[in-house]
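One protein chain omitted, others in place.
Moving on to chain A:
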Amino acid sequence: MVGKGEAPAPRDPEEEEEEDTGGVVKLISAEGFEFVIDKKAAMVSNTLRNMLTSPGGFSETRQGEVRFPEISTHILEKICQYFYWSLHYSSGQETAEFPIEPEITLDLMMAANYLDT
């Protein structure tokens, strides 16, 4: 199954973006669902930031996509929401807490741990 999920774009993207933070990346869940998010959002994850900024580049990131065979779609969606929430929160555009439903806490914890975020 291949679907296409767009996480909400940030409200006002920077006018002039660095080559390293600009553009988008595609995150692919265990089920093959694709999330296209801003590179800037993906960098909230230390793991992804290392992948995207390391000089040689990981083979998968060079094509702008990262596969997560261990992370299911609904968890990856939540992760993407967190990336944007985190950006907005640190810039002061968001003051509400990030909601975490009890049922997904453990899976989300493991994914977050893997992504170092």
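Here is the rule we use: a residue touches a chain if its C-beta (ideal position, glycine included) is under 8 Å from a C-beta of that chain, and two chains touch if they have at least 3 such contacts; residues count from 1.
Keep this in mind: contacts and distances are computed from a predicted model.
Visitor: Between "Dynactin subunit 4", "Disease resistance R13L4/SHOC-2-like LRR domain-containing protein", "Ribosome biogenesis protein WDR12 homolog" or "Small ribosomal subunit protein uS10m", which matches the UniProt record of the unshown chain?
Guide: Hidden chain, UniProt protein name: "Disease resistance R13L4/SHOC-2-like LRR domain-containing protein".
Visitor: Which chain A residues touch the hidden chain?
Guide: Touch with the absent chain occurs at residues 18-21, 43-44, 46, 49, 55-57, 79, 82, 86-87, 89-90, 98, 100, 102-110, 112-113, 115, 117.
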